[in-house]
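The complex is shown incomplete by one protein chain, all other protein chains being positioned as in the whole.
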Amino acid sequence: EDALLPAPQNISILSTNMKHFLTWSPVIVQGETVRYSVEFQGEYEREYANESWIPICECSLITATVCNITDDISATVAYNLRVRADVGVGRSEWGTLEGFFNRITTSLTPPLMKVIADGYHLLVELEDMGPAFQFCVLYWKKGQESRMQRKVVKEVSSVVHLDAMEAGPDYCVKAQTYVEAINRSSSFSQTQCVRAQGGRSVWL
Amino acid sequence: SVTEIRSGFTAIKANIQARDPIRTLSILSYPHSLHRVKSSDRCCITHHLFNFYVDKVFKHCKTEDSYVNRKISSIANSFLSVKRKLGQCHEQNKCMCGQESAKKFKQILVNYEGLNVTSAAIKSLGELDILLDWMEKSR
Partner (left out) sequence: SGELYCSLPNPRNVHFESINMKNVLHWSAPEGIGDGVLYKVKYSVYGVGKWIRKPECRNINSTWCDLSNETSDYEEQYYASVKAFLNGMCSNWTETTRFNPLTDTKIDPPMVSVSSTEKSISIILTAPEKWKRSPEGESVSLLQVYPGLQYNVSVLNKKTKKRWFFSVSNNTLVVPWLEPGTAYCVSAQIYVTTPLLHSGFSKEYCIATLKDKMA
């Protein structure tokens, strides 16, 4: 089986908020449908299992040039990834990702957050980013940044109660995500401030 | 992380345990449960057990099921990253090995070598929840 077909090029990883995607440039063969297959190799396979590779069946003979590898990149170790092309009986060599990928390098974005004042109560609504994510929420009375309070939210269920508020002063809130598996946090979200006024919530 | 090891194992527990027909033998629990290990020896036993799984067990657990194989890879790589952290404790002498842990770990190896390698590996993999339950309880 000679490799007439060029190996896929420009193999790279897009990784945001612990979702990891492998992408590559299409291999062009006039009038033919090119299909691709992806395999991964963790540090365990390299050091203890004869450098074996493991196929990702969801990305076996696919026509797309992207593969969601999130479920397989499930440890904080260095992974190798490779892709090859198939057309009819023709098959390319493997194209391998340049360098390793470790999920510790994923980019973490600040969480979407909505602050609510419901009567004298300060509440926050956070987006559910999956089981790997916790949230660190900071809140304070405007002007009293030195007396900032901190709440860790592990399970996101719609509206999370932070604290009771005095009538009058503004209360400000910001949040960041924290991923225990890689021991990293995102930057903080924009600060949002609200004020309690006897039973009516007021946005500032 | 240990949570990810737990969820990876839960996904294949029934499949792996069904491949182990031997009810009368346990690698980790015979003759005594891990729960009997003195707290001072826990770090050392955990360190040895992570090495045991990485060095001896996972490589003999290949199955015909690609989903199971991917989960085993995920568990093995997670073990590797936790093993590294435990290794640091061991190097900094924070993980002292007493006589009891040496004896307990030796018994585990005897249990393991008492079976053919594939049966022993699959049985050990099927007993991961015994290790995880003990680790989480003693945390």
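Chains here go by letter, A and B, matching the order in which they are written, and residues are numbered from 1 within each.
Operating definition for what follows: a contact is a pair of C-beta atoms (placed from the backbone, for glycine too) under 8 Å apart; a residue touches a chain by one contact, two chains touch by 3 or more.
No experiment lies behind these values; they were computed from the predicted model shown.
**Q** Based on the whole complex, identify which of A:F21, A:W53, A:F100 or A:Y120 touches the chain you can't see.
**A** Among A:F21, A:W53, A:F100 or A:Y120, only A:Y120 touches the chain that is not shown.
**Q** Need a quick check: the contact residues on subunit A for the chain that isn't drawn.
**A** 118-121, 123, 153-155, 157-161, 164-165, 199
**Q** Pick out the residues on subunit B that sit against the missing chain.
**A** 2-3, 6-7, 10, 14, 17-18, 23-26, 29-30, 33, 35, 126, 129-130, 132-134, 136-137, 139
The rule is short, and it goes like this: only the chains that are shown with their structure count from here on.
**Q** With chain centres taken as the means of their Cα atoms, state the distance from subunit A to subunit B in Å.
**A** 30
**Q** Provide the residue numbers of subunit A that touch subunit B in the complex, in ascending order.
**A** Where subunit A meets subunit B, its residues are 40, 42-45, 47-49, 54-57, 71-72, 74-77, 79, 180-181.
**Q** Given the complex with subunit A, which residues does subunit B contribute to the contact?
**A** Those in contact with subunit A are residues 1, 3-4, 8, 54-55, 58-59, 66-67, 69-70, 73-74, 76-81.
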